[in-house]
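Left out: one protein chain. Kept in place: all the others.
Labels run A and B following the written order; every chain starts at residue 1.
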Amino acid sequence: MLKKIEAIIREDKVNDVKDALYEIGIMGLNMFEVRGHGRQGGIKLVGRAGTYQINMLPKIQINIVLSDHNLEAAIEAILDSAHTGEPGDGLIFVYPVDEAIRVRTRERGQDAM
Amino acid sequence: MLKKIEAIIREDKVNDVKDALYEIGIMGLNMFEVRGHGRQGGIKLVGRAGTYQINMLPKIQINIVLSDHNLEAAIEAILDSAHTGEPGDGLIFVYPVDEAIRVRTRERGQDAM
Partner (left out) sequence: MLKKIEAIIREDKVNDVKDALYEIGIMGLNMFEVRGHGRQGGIKLVGRAGTYQINMLPKIQINIVLSDHNLEAAIEAILDSAHTGEPGDGLIFVYPVDEAIRVRTRERGQDAM
């Protein structure tokens, strides 16, 4: 069975996360920038002119479609490599996937991964 | 049970939608820009030099992972705050989510939200 991981992480952790995934044999992934916030609603900056709420922080979302046999190992690799212990370390979401198809070969399912 | 909302809305409605979600207690979300069109295939601009089809309009996609207990309230908040009544108001899609994990604490499921 195929699953999709969406990992929303700090920009400066992207290379560590990629390296951690390669080490367990996960090569296929894509990423893009998102802006948002979690439960804290962003961060407050206090300056002489007043208090500013910066509530749309940039993060990188990494998407990985993979076999469910590799799912827990991939989650562990991301949790270890993306972690600082401070608020804003990010979130991992997992979704069901019905099908995957490689355009070059028309292979489907696990064979396409 | 966790669900994911993808709401593709007008750029100038983003703040209204965020405010409407905060009012019902929804803090966690992320967003990014997409280009596309719905059934009309974009808009036509008629000028002296001819007719142009502008068929990739920019919109903002807001993603929200949340408990299914909050799903209908969040959909109502988006429908109310993103609405103008003109074509191009956008679409809301809902997806199943298998798992959510907070990187800082390793909490899973509803606890991570």
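Worth pointing out:
We adopt the following convention: a contact is a pair of C-beta atoms (placed from the backbone, for glycine too) under 8 Å apart; a residue touches a chain by one contact, two chains touch by 3 or more.
Every value quoted in this text rests on a predicted model; they were computed, and no experiment measured them.
Among A:56, A:73 or A:112, only A:112 touches the chain that is left out of the view. Residues touching the missing chain, restricted to subunit A, are 4, 22, 27-32, 63, 65, 95-104, 106, 112 (touch as defined at the top).
Interface residues of subunit B facing the missing partner chain: 3, 8-9, 32-41, 56, 59, 61, 75, 78-79, 82-96.
Everything that follows uses one rule, which is that only the chains that are shown with their structure count from here on.
Least-squares overlay of CA atoms from subunit A onto subunit B yields a rotation of 120° to the nearest 5.
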